[in-house]
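Apart from one protein chain that is not included, each protein chain of the complex appears where it belongs.
And now, chain A:
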């Protein structure tokens, strides 16, 4: 069956009549999207474009859909706003109001803030029955989307041999660790310590004096984390994708050194940054595991420090130097990207640098704060530039 034919894919969607659909699974296909759009009174899809990781072709979970008219596109948030495809509540935004990059951050935010409930069917503990049999409030819409309108398509069941791509369960208010895909060698230790498979965060929460193992209670019992804007983490995720690493690829269980190698061709400092961050992350989790085993050395008084290990003077100066290198190379890179018109990469670069510096052991120092501030200023400027250039892009396409 031809849905408007192959012309749907042969050009870029016209933003005026388009809207973004996001927060989808990586395996939600173009046919699913087309059917859903049609079923909810928005007519035929004229043009469709998915956003993917360039490194491996995996869908980022959002796409740009063009429909027949601007008014239909403007109705899309109402018609599709509460719909779920494959148990994921869709995020809809009109294409003129939001840029792809902003949308991607929003989608990542939604995932972190638990629009999917903790340990839902998307988590590690999924069972095949849940996907199809769930009768949630949107069950009707979902089943009609998935079952009746695509009679030939069986909704993907979690394959018992290869279950849902392993991903850390999303916990409300708990930002997804940026290296969600990383499994440092220490992970099996966590499992054996009775942790429910929760992936250690970059800032391991300081255990309360009362509970040695911070994960014995349900996620609600976690102490507050040091402030880290989810957007920064999300941006790190998208920045990681932008530089072609599989850091945010939730299916990848390890950081493939080949990607670091590739990155070294396009910007040595990126690879360096990520490698340093990865190494730091491993040492943090190692420190965390040893801390838990020894019964929790850290006391509540340590709350001021965001990390359980006390950095030595050498570490401090080393980290400061590294941060300086990160921020200056990030700014240089971002500038040249911006000159070339590639605002998305520039913004990603800056965001990632900010996140890395914030994560470092000297994040609270004045020097780091200054660096973060200047990066953020740069970022703001970049975003403004991008908005004005997007506007001019739009004008051009109308003129054609």
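Here, a contact is a pair of C-beta atoms (placed from the backbone, for glycine too) under 8 Å apart; a residue touches a chain by one contact, two chains touch by 3 or more; residues count from 1.
Here is the rule we use: contacts and distances are computed from a predicted model.
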The complex's invisible chain, by UniProt name, from "ATPase V0 complex subunit D", "Pyrroline-5-carboxylate reductase", "AP-2 complex subunit alpha" or "Cleavage and polyadenylation specificity factor subunit 5": "Cleavage and polyadenylation specificity factor subunit 5"
Which of A:31, A:68, A:96 or A:325 contacts the chain that the document leaves out: A:31
Given A:10, A:71 or A:339, the one touching the chain that is not displayed: A:10
Where the missing chain touches chain A, by residue: 5-7, 9-11, 24, 26-31, 50, 52, 54-59, 244, 258, 261-262, 265-266
